[in-house]
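Worksheet: the structure to be examined is printed underneath.
Every protein chain but one is kept in place in this view of the complex.
For reference, chains read A and B in written order, and residue numbers begin at 1 within each chain.
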Amino acid sequence: MRDIISALDLSREDFLSLFHLSDEILKGKKIEVKDKIISVAFFEPSTRTALSFTTAGEKLGAKIIGFSSTEGTSVAKGENLADTIRMLENYSDCIIIRHKFDGAAKFASEISDKPIINAGDGKHEHPTQTLIDLYTVYKTFGEIDNLTFGILGDLRYARTVNSLLRGLTRFKPKIVYLISPPTLSARKEILKDLNYEIKELNNPYDIISDLDVLYITRIQKERFADEMEYEKVKESYKIDENLVNKMKKESIILHPLPRVNEIDRKIDSTPQAKYFYQASLAVPIRMALLYSVLGEQ
Amino acid sequence: MRDIISALDLSREDFLSLFHLSDEILKGKKIEVKDKIISVAFFEPSTRTALSFTTAGEKLGAKIIGFSSTEGTSVAKGENLADTIRMLENYSDCIIIRHKFDGAAKFASEISDKPIINAGDGKHEHPTQTLIDLYTVYKTFGEIDNLTFGILGDLRYARTVNSLLRGLTRFKPKIVYLISPPTLSARKEILKDLNYEIKELNNPYDIISDLDVLYITRIQKERFADEMEYEKVKESYKIDENLVNKMKKESIILHPLPRVNEIDRKIDSTPQAKYFYQASLAVPIRMALLYSVLGEQ
Partner (left out) sequence: MRDIISALDLSREDFLSLFHLSDEILKGKKIEVKDKIISVAFFEPSTRTALSFTTAGEKLGAKIIGFSSTEGTSVAKGENLADTIRMLENYSDCIIIRHKFDGAAKFASEISDKPIINAGDGKHEHPTQTLIDLYTVYKTFGEIDNLTFGILGDLRYARTVNSLLRGLTRFKPKIVYLISPPTLSARKEILKDLNYEIKELNNPYDIISDLDVLYITRIQKERFADEMEYEKVKESYKIDENLVNKMKKESIILHPLPRVNEIDRKIDSTPQAKYFYQASLAVPIRMALLYSVLGEQ
């Protein structure tokens, strides 16, 4: 395994072998990539992704370098991305990159001979979040095939959704419902290459009782020019008891986090709420990924 | 030992056993908490506290993760503290938290099953600073009982003072003089539960020659609405040669640092100036604390 730019860079076998390795890590297996330096290069701020990758790297015995924003970096002095990547390539064995521009990770992979892991590039992709998402489904249901998914919220600007939809092409979901306001519907260029049945709709109540997995995405204020528009959409897709009461008992609710108001806190204590469990899987699955990427050098 | 939210979470025995362990560390004893991850979660900036905890953790062989301000964290994206704490709990074995809100550390301890160490919460408490303060007194005098303390400066908004006053309830000070301008006098809710004699006054000259320990707190500009008011108070409580010349030869001056202008730099070279020595004890005593907290998991 080398660069991980898109969820499509992972085959079904890759997903399953990473799940199995992560299972063993959770059972206490010790794996190491000693004497490796990992660059955590976050040109756009983050907490969860940066900290969970850092934790994963530290647990593997690797050394972590990097930055958590461009403020005060040579980028702020006017350096271009190519030169910054060349610098990181000199210092480290692997570069985990988060950038606000679509395609930044791909560009970095063309510059660098060292493996690049895309930790989120603009509105494009966030493939390691998909690893966490599908691993959570796998651990809950023992499989990913033959399940009914509903993806709700911002399907237009959410990189996690793009990666999830592409990651699901490695499996055989029964159907994937895409639930969003018309202004935030999924991008056609993503949908055209999917190899499973999808259905787009606006109202979650139409299909909520059929779902095995309800995946929520944060509707990001940054994406809206108009504050009012944001407030309206934010409220109309809030997950509350009315909705969850209509879900199957064994169904699950996932969210990449952080959440703002899109899930009522009352829901946290329901059996369907699996988003904190999902978050707890970030470190072992990212350990498995880093081990696979750095082990094969 | 589990959560350390208030100085009252430490018994007399806790204080003394931490002092003894720190003494052994200073004598070269090697202690470790390998394979532990420590979150240094500073929602409010700091240097000394963050760096000394980080150094203490590194010397113990632990791995350190975290952030030094909320800027660029998921908090900035609107995530609430509870969700952020749940995230850190997933990644680490212990959370050291600094936050601008009173009670933030207590709140975090109610969310997290992992030990929480309060590294300063608003105007409430800063118990690990009290560990340093009392350890310095202990190493200088061999005891803490039967000494005369004077605490001077901002007694109203200084969390270090609240924790020191509460920590002193575990010992038997002869008397504690509380010296401040009327506008910055200590809070009644702190004073009402103290089990030793206190005396409030405005002028340090009235009792300076009686003191064994003079504890200075920085009068923080942030606490004043009115710049003029700040300048006036700042100057009126400046420690200079006139004051120090009236102190007992074997008495000591402590300060949590950083200092701005409240201690004349001429004082640094006097025998009473112990604030840099005090600062040098931050790492060993915090190593002892982290070892006690993480060792018992």
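For the reader, a short list of remarks on this structure follows.
By definition in this document, a contact is a pair of C-beta atoms (placed from the backbone, for glycine too) under 8 Å apart; a residue touches a chain by one contact, two chains touch by 3 or more.
What you see is a predicted model; the values in this text were computed from it and never measured.
Among A:45, A:66, A:127 or A:256, only A:66 touches the chain that is left out of the view. In the complete complex, the residue from A:28, A:78 or A:182 that touches the missing chain is A:78. Contact with the omitted chain, checked across B:11, B:47, B:183 or B:209, is made by B:47. Annotation for subunit A: contacts to the undisplayed chain at residues 35, 37, 63, 65-67, 71-79, 83-84, 86-88, 90-92.
What subunit B contributes to its contact with the hidden chain is residues 45-48, 51-52, 54-55, 58-59, 68-69, 218, 220-221, 257-261, 276, 279-280, 282-283.
Basically, only the chains that are shown with their structure count from here on.
Centre to centre, using the average C-alpha position, subunit A and subunit B are separated by 40 Å.
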